[in-house]
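Of the protein chains in this complex, all but one are displayed in their positions.
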Amino acid sequence: VDRTARSGAGGIVFLLTDYGDADEFAGVVRAVIARDAPGVAVIDLTHGIAPYDVRGGAAALERCAPHLGPGVVLGVVDPGVGGDRRSVALEVPGTLGTGPGRGPRHLVGPDNGLLLWAADWFGGVEAAVALASMDEAAAGSGVVTFDGRDRLAPTAARLAVGAPLADLGETVDPETLVRLADPVVRLSWRRLEAEVSWIDRFGNVQLAAGVPHAETAGLVGPLTIVVEGRSHPARRVLAFGELAPEEIGLLVDANRRLALCRRQGDAAAALGLGPGQTVALSP
Amino acid sequence: VDRTARSGAGGIVFLLTDYGDADEFAGVVRAVIARDAPGVAVIDLTHGIAPYDVRGGAAALERCAPHLGPGVVLGVVDPGVGGDRRSVALEVPGTLGTGPGRGPRHLVGPDNGLLLWAADWFGGVEAAVALASMDEAAAGSGVVTFDGRDRLAPTAARLAVGAPLADLGETVDPETLVRLADPVVRLSWRRLEAEVSWIDRFGNVQLAAGVPHAETAGLVGPLTIVVEGRSHPARRVLAFGELAPEEIGLLVDANRRLALCRRQGDAAAALGLGPGQTVALSP
Partner (left out) sequence: VDRTARSGAGGIVFLLTDYGDADEFAGVVRAVIARDAPGVAVIDLTHGIAPYDVRGGAAALERCAPHLGPGVVLGVVDPGVGGDRRSVALEVPGTLGTGPGRGPRHLVGPDNGLLLWAADWFGGVEAAVALASMDEAAAGSGVVTFDGRDRLAPTAARLAVGAPLADLGETVDPETLVRLADPVVRLSWRRLEAEVSWIDRFGNVQLAAGVPHAETAGLVGPLTIVVEGRSHPARRVLAFGELAPEEIGLLVDANRRLALCRRQGDAAAALGLGPGQTVALSP
């Protein structure tokens, strides 16, 4: 065990992936971080992002962002693995956050937009490097790489024990980083269309819209929700407890986003909704 | 990072929730504890309690109780979130348990009975406080709170680093804490009726009854199990290994409860049983 690293560390690596919990993917990444950065804590944000769902992963990471203390975020949702997309490490100010030590200073992952919504929350990307390609021998051998295990986790471990960003790869212009399209939010007179950005375990449906959108569209009192051409009655409420058992409510959720929900019921199932669909709301 | 907290800590927060592992709920709670109490370890007991199943969560926490070392238990299964139920922090003797440092001293969660069966095991509630309401600004803004993240995890973190209970809220009489109804166990001559308290991954069916109940009902040798009016043959055994492949056995499980099981088979599926149902057993 590298005692120097341990004593110098005390850092945290936060993990968010689409690896699931059934296979050993996440476990091996945890083990690699422990091996390369003994004494650094690993915190699993979630490994339950739907396979290849970069938008879902980016939205989840953005929701986590305000609540993280100092550390390194390692995100992996990577449909382009084995293609030519870059892997990157990003530096953010670290001065934003809710704890005394403020938030993360670094994010590591594929350059496909997964990290940028969270990086925006952290104050934007101050510096970025493209990680060196896996060694040429490996690349030439026709062996597929497990990027999370072989490149991203070791990089996060090095950052967690204090390696400077510039040591980890070639500097790239933050403006060249791949950015996801903004979520769909369309406002018109007495009408809000918004993309579903998350359906949680309880069937709550988070929309990519916030309080100002609801106010502008006049969403107060009784509402109509249109999903795939079908209308459903709903009601603007302040809390779950105001809802009758079968009723659909629109409220402002704990991420300050608009959400459709039922009281101890599954609003997504009731509305036939899945992530990425678009919903229209009218008073 | 608050180094003082870290060095003074070394504590543990045990988590048990119905958050599941697919969303980032549990991950954010872990991150908040790491942020507020650096150096405190987080141990996930489980996040797999069925959504809103307070009884299932209370039973799981009670099963864990004898095996926990010192620390703070944070439990969240909370169908009443957003209603008017209290959140509480409880103090227990800490002198019971199986390790040299004995068991937990504090439990934090909703006041809905989730924590009390475990607290009973720990020797009963010595002191309790109701956590202060979320700040009035938030309450008045119509934003739903994520109690686990915004109130319960910070409270558990403070207890884990040594804050006195009295600092965390208004003292309440432990007698006023909400208590779940006792599980159904009815004994009559040569007949035991018992509630199903747990069905595990392997299909083992734990009943809310123990060895004395089996003895009183004369459950030895061949048995009849009645589920929803249908009878099934079974047999009292001491170990899985005694069972023939399709046979249903009644044994005393590792929590010293009666359990219905099959050898490498799913007893719950074979009997058509779910949690909360009641089973009748006769010799």
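A and B label the chains in the order they appear, each numbered from 1.
Here is the rule we go by: a residue touches a chain if its C-beta (ideal position, glycine included) is under 8 Å from a C-beta of that chain, and two chains touch if they have at least 3 such contacts.
Worth saying up front: this structure is predicted, and the values here are computed from it rather than measured.
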Return the single residue from B:L45, B:A58 or B:L131 that touches the missing chain. B:L45
Just the residue numbers, please: which parts of chain A touch the chain that's not shown? 1-2, 6, 19-28, 30-32, 34-36, 38-39, 42, 51-52, 79-84, 141-146, 149-150
Touching residues (missing chain, whole complex) on chain B: 10, 12, 14, 16, 21, 41, 43-48, 60, 63-64, 67-70, 97-101, 198, 200-202, 238-241, 251-254, 256, 259, 264
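By definition in this document, only the chains that are shown with their structure count from here on.
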Whole-angstrom distance, CA centroid of chain A to CA centroid of chain B, is 30
